[in-house]
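My questions all concern the structure below.
As you look at this complex, bear in mind that one protein chain is not there, while each of the others sits in place.
Here the chain labels run A and B in written order, and each chain numbers its own residues starting at 1.
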Amino acid sequence: MITRYTSPKAPEPAPERWSNCIVSDGIAYFSGLTSRNADGVTIDGADEYEQTKIIFEKHKALIEAAGGKMADFTKLTIFVTRIQNNKQVWKARAEFFEGDFPACSLVEVSKLAGPDIYVEIEGIAHIGKGAR
Amino acid sequence: MITRYTSPKAPEPAPERWSNCIVSDGIAYFSGLTSRNADGVTIDGADEYEQTKIIFEKHKALIEAAGGKMADFTKLTIFVTRIQNNKQVWKARAEFFEGDFPACSLVEVSKLAGPDIYVEIEGIAHIGKGAR
Partner (left out) sequence: MITRYTSPKAPEPAPERWSNCIVSDGIAYFSGLTSRNADGVTIDGADEYEQTKIIFEKHKALIEAAGGKMADFTKLTIFVTRIQNNKQVWKARAEFFEGDFPACSLVEVSKLAGPDIYVEIEGIAHIGKGAR
């Protein structure tokens, strides 16, 4: 059955919006997460490197709540608003994965949830299937 | 095997373009659907709330054709052209889901299929796995 997993480290939105992590048939779907905290604000002045680290800490907390690990991620989609800073995103990502990285797309969109949000990352993972 | 599901409520494109709903291994993949009708036009003056309702009516017809229900959706990706109206999208979505909503990303892109199209929504569902 479809199951929602949550973590205190990844604040859920108000009811009737979305779930951060939904699992069915061992496949976990992660919402596009941002660096906003529970108050709806992000760390003042956080750049792409810092925002990406905050986002993957949330993904890590959620996938561990679902019984998985970062190596279980098979796919990421990264939406940014300043693609010229993509190497900052890559640098932060490299702190969370090793070996064969997930498949990934990275594109620049015109706007994300707020002007202080430069990065939004969604993903798919197959729980327990990562080798590492 | 891979199977295409269709509904008279969700017009398919001309041949050799895309399929609205493809199912394999019980997982349904939905194309990015818009509010355009079979004539390729959308309701005159329809805003984000109205367009989103039209889109989810199509998703509902397609997933029911595939033997599923709206609660089977695990993931949505919502592309909009005016993200400042995201609450209108949320309001319409809340009329189609309850309990644990699907995981979701919502980003503003620079253009969709036409200037009258403000919303395009794709999704993934696991047929028969929703609790509701």
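Note that in this section contacts are C-beta pairs under 8 Å (C-beta built on N, C-alpha and C of every residue); 3 or more make two chains touch, one makes a residue touch a chain.
Because the structure is a prediction, the values reported are computed rather than measured.
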Interface with the unshown chain - residue positions in chain B: 1-2, 4, 16-22, 24-25, 27, 29-32, 77, 79, 109-113, 120, 122, 124
Those residues of chain A which, in the complete complex, touch the missing chain: 26-27, 71-72, 74-77, 83, 86, 90, 93-94, 97-98, 100-110, 124, 126, 129-131
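One rule holds in what follows: only the chains that are shown with their structure count from here on.
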Separation of chain A from chain B, taking each centre as the mean of its C-alpha atoms, in whole Å: 23
